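Yeah, one chain of the complex is gone here, protein chain that is, but the others are all in their spots.
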Amino acid sequence: MIRAQPFLRRNALGLIGLTILFVAVACALAAPYVAPYSPTSISLVARMKPPAWIEGGSLSHLLGTDNLGRDILSRVVHGARISLAVGFAAVILGALIGSTIGILAGYFGGWIDSGLSFLIDVQLSFPFTLLAIFLLATFGGGFWPVVLVLALATWVNYARVVRGKVMSVKGQDFVHAAQTVGVPTLGILRHHILPNAVSPIIVVASFSMAQAILTEAALSFLGVGVDGSNPSWGTMLNDGRSYLQSAWWLTAMPGIAIALTVLGGNLCGDWLQDRFDPRLAR
Amino acid sequence: MSRYLAKRLFMAVLVLFGVSFATFIVGHLTGDPVALMAPENAPQEAKDELRRHLGLDQPLLTQYARFVGRALTGDLGHSFVQGTSVAGLVAERLPATLQLAFAGFVLSLLIAIPLGIIVALKRNTVWDFVVTALAMVGQSAPGFWIGLMLIAVFAVELRLLPVSGYGGFAYLVLPAITLALQSAARLTRLVRASMLEVLGADYVRTARSKGLRERAVLVVHTLRNAMIPVVTMAGLEFAELVSGAFITETIFAWPGVGRLAVTAVYQRDFPLVQGVVLFAAFAFVLINLLVDLLYVAIDPRVKLA
Partner (left out) sequence: MTSMRGAWTRRLFLFTSLTVAAALGAPAAGHAQGAPPVVIASSEDVISLDPHLLDSNNPTGSVIWSIFDSLVRRAPDGSPVPRLATSWERVDDVTWRFKLRDDVTFTNGEPFNAEAVKVNFARMDTAPFNTLQQLHDQTGLKEVRVVDDYTIDLVTEAPTVNMLYWLAEAFIAAPKYITDTPPDEAAVKPVGSGPYKLGSWSRGDRLTLVANESYWGEQPSAKEVVFRAIPEMSSRINELKAGTVDVVVGITPDVAGEVTSDVSDVVMNEGLRKMHMGISLNGEQPALKDPKVRQALNHAVDVPLMIEQLLGGSTSQLTSIVNPPNNNPALKPFAYDPEKAKALLAEAGFADGFPLTIQYSTRFAGGKEVSEVVASFLEPLGITSTIEAVELGQFRKELSAASLKGIYFQGWAALINPSVELVILTCGHVDNSSGYCNPDYDKLVKEASQTLDDEKRKALEFQAQEIVWNDAPWLYLWRLPNVFGISKRVAYDFRADNYLEPYLITVK
């Protein structure tokens, strides 16, 4: 049943995922050096140029130009900044809220647990997409509103997983020992409970990261996404959707970027889940 | 059992209250629906009169109390924009939404369950790799891109199916596939993982070592247990579909609840937004309750407490 597998084979998918994410992050950090042009420099006479390998394309615009004659490669590279920033910010915020609630509910139990669990129940019965559109259409889109909404949507995942983990940990001897010798509650939470909850948090985070980037694209489609001077991948995808049949590269390039990054996030998530806790329920 | 049901129902009511209050407050915090409803050059007095006419000049809590009072009798108020009853508008869209949600859901189960099981049994073969990779890609591709591509190929290029709209079975095919592909990708991976976990469990190994035939092991023990997390997940997926497949409905001009909701939000049609959110929350709560009951049917060990 259980075969011995060489390291590389066991970790191949995870390594692929990590590599993809690493490349995406590197692009985002080094965007001004990697991108051949400014992502916002417009040239109306050079609009809709196809990628270099298609007839009519040229090497000066490797991935072609968009409806305003902007270089798509430059926009995809710069777009990584916004899309990844949205993903990371949403993950960090969601994880902070969710883990805090999960730890509190799991450790203290009783009415605190009941109250927080009720909150989780309310959130779970609230249709997420509708919530997101509702909030964003009411308060307006933009970077922070989108991050906030994504965090609001995902904190439950952390809260549930962390609560379960904490409940199992707190019954163990070393926690009892710490309590008996009079370690303050905050200290117990920090030194004994939190470290044990880290692995499930990281697993949920890598899935959430993928989900956040995908959801940002969906929100852009509905007209309530991040919409600033610099494009996110979702915005690019949405801006190009009228040209899907006449100039496919406007949507294909950011689409591939999204799909790859999401794939990276999901591969990492799977891999970490296998390593940390194969039985972890999602 | 009945005590458990009563407790769940009580929770459900509480949850619905929470949802309705949150929606109400958020909706009224910002934005003046009159500014959107009246034409750009309507006189101020007419706008004020409209505000009074719609009851928007009352204090927030009075408006909320009135809303809840009426909602309890099944009256969700009148749409600002369309002037007709909210309950009626939602009910009108319900058949289309249920039809699409159900078709998409069944299709995704039909794809995901057999595929997930087969792949789990053929673990670490080429099949496993190919299917898992496809599922990964399916999960990573933006839904509206899939939908628009299906239209371009099957409706425009090949003219096999209608582009969009609501009608007979033919109209259902493309939107249902669009929905099913995304949800099937998620479920396939879940079925595979769940199967693998159960296959590795002690009681399955015990059963095998006792010499039971492979198929009996599979059917009696594995499948049943592996389905538990799948049921939860599938329930959530279905609830999300019923509450509105916003993007799919938009692309395929499908007259469902999702499009109703999106339009209502953009038009600041508060009563309609509230109505749709409440309906969606109700659907969520109901489906989750059904899922809990299904557990009992599948897994006798689950104790309801």
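In this document, chain identifiers A and B correspond to the written order of the chains, with residue numbering beginning at 1 in each.
Rule of thumb we're sticking to: contacts are C-beta pairs under 8 Å (C-beta built on N, C-alpha and C of every residue); 3 or more make two chains touch, one makes a residue touch a chain.
As the structure is a prediction and not an experimental result, all values here were calculated from the model.
*Asks:* May I ask which residue of B:Phe21, B:Phe102, B:Trp127 or B:Tyr266 touches the chain that does not appear here?
*Replies:* Candidates B:Phe21, B:Phe102, B:Trp127 or B:Tyr266; residue touching the omitted chain: B:Tyr266.
*Asks:* Kindly state which of the options B:Met11, B:Val26 or B:Leu50 is in contact with the chain not pictured.
*Replies:* Residue touching the absent chain, from the options given: B:Leu50.
*Asks:* Mind listing the chain A residues that contact the chain we can't see here?
*Replies:* The list for chain A reads 40-42, 44-45, 47, 67-68, 137-141, 223, 227-229, 239, 241-246.
*Asks:* List the chain B residues touching the unshown chain?
*Replies:* These residues of chain B touch the chain that is not shown: 31-44, 46-47, 49-50, 52-54, 78, 81-85, 89, 92-93, 96, 148, 151-152, 155-156, 158-170, 250-253, 255-256, 259-260, 263, 266, 268.
The definition used in the following text is that only the chains that are shown with their structure count from here on.
*Asks:* Quick check: how many Å separate the C-alpha centres of chain A and chain B?
*Replies:* Distance between chain centres: 22 Å.
*Asks:* Any idea which chain B residues touch chain A in the complex?
*Replies:* 11-12, 14-16, 18-19, 22-23, 26-27, 29-31, 136-137, 139-145, 148-149, 152, 156, 190, 197, 200, 229, 239-240, 243-244, 246-247, 250, 261-262, 265-266, 273, 276-277, 280-281, 284-285, 288
*Asks:* Quick check: in the complex, which residue numbers of chain A touch chain B?
*Replies:* Contact set of chain A toward chain B: 1, 118, 121-122, 124-130, 133-135, 137-139, 210, 214, 217-218, 221-222, 237, 241, 244-245, 251, 255, 258-260, 262-263, 266-267, 278-279, 281-282.
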